[in-house]
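Got a structure for you, written out below as structure tokens; questions coming shortly.
For this depiction, one protein chain was excluded, whereas all remaining protein chains were kept in their positions.
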Amino acid sequence: MSGEVRVYGGWRDDLGLKVIPTRRLARDVYEVFIGPQHPGSGHMRIIIRVDGDVIVEADPDIGYVHRTMEKLGEIRGWIKPIPLFERMAIHDACNITLPYVRAVEKLMGVEAPLRAKYLRVLLCEINRIAAHLYGFAIFGVFLGHSTMYMWAMGDREVFIQLAEELTGARLTHSYPIPGGVRRDIPQGFPDMARRAVKYMRKRLEEYRKIFLDNPVIRSRLEDVGVIPKRLAAELGIVGPNARGSGIQYDVRIIEPYEVYDELDFEVPVYTEGDALARTYVRVEEIRQSLRIIEQVVEWLEKKPREPIVDESIYKKYPPLHKKILESQGRAKLLPWMATMKVPAGRAIGRGETGRGEIIYYVESDGGMNPYRVRIVTPSARNAIAFKYALPGHRVMDLPAIYGSLDYFPPEADR
Amino acid sequence: MEEGKVYVGNLDVAAKRARDILLGKLKLEKVVDWANAFSLWPVHLTTSCCSTEFAATFGPRFDGEQFGALPWVGPRQTNLIVIEGTVTRKMACAVRVTWEQMPHPKYAIAMGACALDGGLFYNSYNVVRPWEVIPIDIYIPGCPPRPESVARAIVELQRKIRGRRVASSWIREGWRPDRDYVAPKEDYCAWQKTSPLLERV
Amino acid sequence: MSLAEVAAAIIGWPPVWQVLVIGFLGSLVIAVLAVWFERKAAARVQRRLGPYWASPRLGGLLHLIADMVRYAFQYPIIPRTVDLIPFLAAPIAGMVIALLPLAVVPFTSNPAYWPLPPSAMEYSLLIALAIVTLPPIFIIAAGWASNNPFAVIGGVREAFIIVAYELIAILGFLGAAASTGTFNLVAIVEAQGGIMWLAILNPLAFLAAFIAIVMSTSAFPFEIPESEPEVVAGPFTEYSGLLYALNMGGAYMRRFALSIILALTFLGGWYPLVPGEGLLMGYILPSVVVVVKAVIVVLAISFLRAVYGRYRLDQALDLAWKILLPMALAGIALGLFEASIGLT
Partner (left out) sequence: MSGAELVEGPRDYEATLKAARARAESALREAGISFSVEEGKGFVDLVVDVDSIVKAAEALKNAGFTHVVSVTAVDYPKKKSIKVAYHVTSYLDPEIVGGIVGLAVYLPREAPEMPSLSGVWVSAEFMEREVYEFFGVTFKGHPDLRPLLLIPELAEKRPLRKDFVVREESIYEGVPERVRRG
């Protein structure tokens, strides 16, 4: 390799941004396969080449959890893909299915009633907090901080319990359906939610003490895995990772869906672009989600109950199901939904999950099945960040960067 | 005995004699079974999305560690493998290799409907059944199973090990007769030989 | 002289006794206790139960015994690609040498029970320190012999860490020697009986020595060679069964041996107990006091896991070279100063 300039860091501004070619490697670098059975990789493999202790090249080898969602989505009618797509990010279930439901709604020309919209937002925010806490837990264990793992996992149970009270399922809620949601809030839910919010606020302070302001953790995260703003925009990374790099982008603001334009919340943006900034964005987002939950719960408590499905669908309900809907607030799925047809057309539905923007491209030919469902999950878009963020760092920074990107392979592989 | 090596004895013969003495004459079967039952360390192998519930099992609310199960990193030091959901074609090889890297006696728990028979993905082209890849001891139904049922599966496995003397008889015999009905490794790992990923320059 | 008497004489000879009974058996018990404490304390901080159901009355202590028995009976896998002799020898030699310092440390001021003759006792601290720094070499050997990328990286990290902490440990302990003006461990302990423990008189040297112990036995936050998310189990990735248990036991034994030296040099040794005549008062009770102090140090190190994350390698080395090394040197200077004004 003598006589050749080695550019660590993968990209340089004066050279212009170029695609890093992979697999052209000198013989004096060491190749390490990290994954798929590896505590620092999850369900993926990162092939890194190290020169001494410095990563010169990273090649994310994903696809270990590719469960063919796009193909299966084409053969299951319009309703059954909802539980299917939920499995991509099982701890962020409402966020990840809502955009699909909205795309179908756009094609069908129906819209959820206001109360259903508030309920969707409520579950979305509960899920967002749970997803961020899961990310913290994994991050903690990556940095060797088992207490952070346990605390975040334990506090996540609070919000899982909240979602279970609301929907009846721990993780796989299948809550939004085209034209509405499946359940109204149960008795006593608002108080429970307020207690959870209060508890979580208190815990965030304790997280700050033991994790975020811990000198060891801070020194591991500061100036590590820096993704500058311009690079972040070129790579198209999404969610807290983009917002940690100073990109002011949140689907809840850009394309306010459901009732996000009526709620009072802020979208935190940090400009450093390092692992610590990405972590702080998540902490702030938990705070904002707690605010949203408070507002939504108050709204739901004040307003009288109304049917939680669209009128055009409500009309088709048989009397018994109407009675159940009105007395118990439970919207039954009807048999015709399994074979319903959706007018031909194309629609893009998108939403902000805990990890960033998810996009569903849904195409219908007027039949009983979607003609094509293209899913672009946030982790799938973040995967490319490994290739550009890892080179130039030490091997010991790999878990810190991986954890701060909050990458979830089942979501990325679809 | 190869040439050029210091004499260390025939390890297999020595090990066999040692386990005959320990298990046969000293009657240590019960101790071994007890120790195996209360020291089930699952290896870190996340195959799919059930891993979130598996992670929750070892969180504070359910605390799987109270049964002596401590999630561990390397396959060499563990004795339990938990298949956390769907196993894809690409992952099957990793599952098999991990299983083979673990020292026996070792056990496997299959978690979730996907690990039973494909579950929601039963007609997917990229999904294999875990019981074709490695022999399974305990199945947990559910999609995903609740953490309680994972803890329950660990307890069931403990009961199985102690009740049927699984560990001690495995050590004495050297193999488990009911564990050999899995497909050959080439079925799942052959693609790696042709994979463009592993091309060297 | 019958055979039993010969055996009793050999076991009763202080160096053998100290290595085998206090060292090996003691540290086995202490390793179990320390791991148990580590897991239980972490569980308490993390709001859960920790190991429990094997023996609810003992708080799950038997789970650790179960782990040991399970390791002992698991089939040890020796991969075909390893370098066989170092692979097998490294854990055994590492463990034995980790305990050897105990053959030279005194547990009492009664000369009848010293492991070395009084003339050699003059240099007991130096001898102990010389042996203490050996075992990490076998960890590197284990990593290298495993022929596995993770093990090699882990071994290289261990090498980096050795170079950094070895010097600090020795300089830290020499701070105690400087304070008291002798390399004789008995004299160092005796000096602390009069006024105060050296940990308080010479905190710089004490802190340097303590952190060096934490680093050398790769406990949190310096658990770098075995750092899981990057290098699986570091040098021990390929070890299974009994060999792995020996490796892990070796780390705890080294921690225990170093803690005993720390207890003697900085924590007042057998004081407040003044050794008298006879086996009980002259040897057993003083050594119990020393061991209890060492156990407290071991448990304190175990507790760090619940609080801290893991340093990066270069940050740990930074800490070692830029902060701890000057601190240890300052400790020596402080010790000399104290000795010159006659404080100790």
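Order as written gives the chain letters A, B and C; numbering starts at 1 within each chain.
The criterion applied here is as follows: a contact is a pair of C-beta atoms (placed from the backbone, for glycine too) under 8 Å apart; a residue touches a chain by one contact, two chains touch by 3 or more.
For clarity, every value in this text was computed on a predicted model and none was experimentally measured.
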Chains in view that touch the one left out, judged over the entire complex: A, B
Sole residue of B:Arg89, B:His104 or B:Arg176 that reaches the chain not shown, by the stated touch rule: B:Arg89
Chain not shown: contacting residue from A:Ala242, A:Val309 or A:Ala389: A:Ala242
Sole contact to the chain not displayed, among A:Val251, A:Ala331 or A:Val395: A:Val251
Residue touching the undisplayed chain, where the options are A:Glu157, A:Asp184 or A:Asp413: A:Asp413
Interface with the unshown chain - residue positions in chain A: 17-19, 21-23, 62-63, 66, 68, 70-72, 75-76, 80, 103, 106-107, 229-230, 232-236, 242, 246-256, 260-261, 266-272, 276-277, 280-281, 284, 345-350, 357, 359, 361, 363, 371-372, 374, 376, 380-381, 383-384, 413-414
Positions on chain B where the hidden chain makes contact: 89-90, 123-126, 191, 194-197
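Definition applied: only the chains that are shown with their structure count from here on.
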Centroid spacing, where centroids are CA-atom means, of chain A and chain B in whole angstrom: 31
Length of the line joining the C-alpha centres of chain A and chain C, rounded to whole Å: 46
Interchain centroid distance [CA atoms averaged], chain B/chain C, Å: 34
Overlap residues in chain B, where contacts from two or more other chains coincide: 59-60, 73
Residue numbers of chain A (touch at least two other chains): 38-39, 150-151, 154
Sites on chain A touched by chain B in the complex: 23-25, 36-39, 42-43, 47, 61, 63-68, 71-72, 75, 83-84, 87-91, 134, 137-138, 149-151, 153-154, 156-157, 160, 170-172, 409-410
Interface residues, chain C side, partner chain B - complex: 39, 43, 46-54, 60, 62-63, 65-71, 73-78, 84-85, 88, 228, 232-233, 236-241, 244
Chain C residues touching chain A - in the complex, by the definition given at the top: 42, 45-48, 149-150, 153, 220-221, 223-224, 227-232, 305-315
